[in-house]
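The following block contains the structure, expressed as structure tokens.
With one protein chain removed, the remaining protein chains of the complex are shown where they sit.
Moving on to subunit A:
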Amino acid sequence: MELVVDNKVLEFVADFKKPEEGSEVRKQAMAALNGMDFPTTRIEEWKYTRVAKYVKRKYKQVQATANVENYKIADLNAHQLVFVNGYYDESLSTILEDDAVEIQNIDTLDEAYYSDLVDGTEENVFSLINKAYQTGGVSIQIKKNKKANHPIHLLHIVNGEEVIANARHFVHAENGSKAEIVATFHSENSENSFSNIVFEGHVETNASLTINKMQTEAKNMLHISNELFVQDESSNFLINTITTGSLLTRNGLNVIVEGENCHTEMNGAYLGTEKQHLDNHTLIDQLYSNCTSSESYQGVMDGKSVGVFNGKVIVRQDAQKIEAYQSNRNILLSKKASVNSKPELEIYADDVRCSHGSTIGELDPEAIYYLRSRGISEESAKQLLVAGFIGGVLDKVENEALRANIDDLFLKDFGWKF
């Protein structure tokens, strides 16, 4: 007898390999998927981002290999962990000598610790699919009071047609530790594939964690990231998200600040061309007093591309003396490009300083004329203005090797010099 599946989500995952030994996290995620559906634009969180046509595809989980040389970052001198189609590829990876860092398979992550940490946070259908069917990923531990000797480069490549890559990572920055993680996402020979990523972490007391994320996948892909980071008191967390890839990208980034004197900084640069749809959803949840957060996302949209920014900051009732700053600025380079920007502040405390701003505009024609009148061609003038606009965000990437790599990418893809 043939089983008739009338649940789209179960149909979506039907052919995915069920691991023999299910961890609690897997089991819970699988159970939760039973009652779920894919989001539609009737749901506020997905109002501007339509995934229907992407989730109708029949993606497969397959291992592959890739030419990692094309994606290495020169002079980064990092632990390099390579994931092809969501599977860890040991032969392409390099783990350096580093007494501050321990890298293990994600399946070794302590479940009781993890469940306790993420208790009460929200999942969505994509993060649950990842957690139920993840094919690899790492659990990274930065040891107490130590500074990682090298950055950790999580290098993801998708290779193949209608492939789904479910990589899941967790970073545990212990008390007083300091580290930088570089996460890059690429594709080669991919057609209508799907990167479905979960990246989570815990930044303990006095720890400092920096993440630089760069996604440049082919413009026929779907990329959905669900990121969750929990900060304990007096910790620092900085994440820079640079997106130029995929036909549809949804970056969901949540930071829960669970202690006083924390600083949280999130910056984003997104550059859309053709028919790309680039969506950044962020949340900073301030639960304790005396914390600061700073958020700056800037977009440059060309062609018929669509940008979405939804930045939410919640300041809970007991979280006094919070300073939260948020800005989203956009430039449209074509008449057919558009941006939907929605800053949200939910403030329940009474002694806070919060600000948010959102702008969508064109390049200033007076500025273009001014530059042209000095002998600069119209094209170069626009390039200078765009670089000037987005450069402020790119300057947040302090790692020089990575920054040089980003500059190269922008020069190659857009002809923009910095």
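Heads up, the rule we're going with is that a residue touches a chain if its C-beta (ideal position, glycine included) is under 8 Å from a C-beta of that chain, and two chains touch if they have at least 3 such contacts; residues count from 1.
Quick note on the criterion: contacts and distances are computed from a predicted model.
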Hidden chain of the complex, named as in its UniProt record, picked from "Peptide/nickel transport system permease protein", "Pyrroloquinoline quinone biosynthesis protein D", "Fe-S cluster assembly ATPase SufC" or "ATP-binding cassette domain-containing protein": "Fe-S cluster assembly ATPase SufC"
Option from A:Ala32, A:Ile103, A:Ala367 or A:Ala401 whose C-beta touches the chain left out: A:Ala367
Residue in contact with the excluded chain [from A:Asn261, A:Asn290 or A:Ser380]: A:Ser380
Residues from subunit A at the interface with the omitted partner, ascending: 364-367, 369-378, 380-381, 384-385, 387-389, 391-392
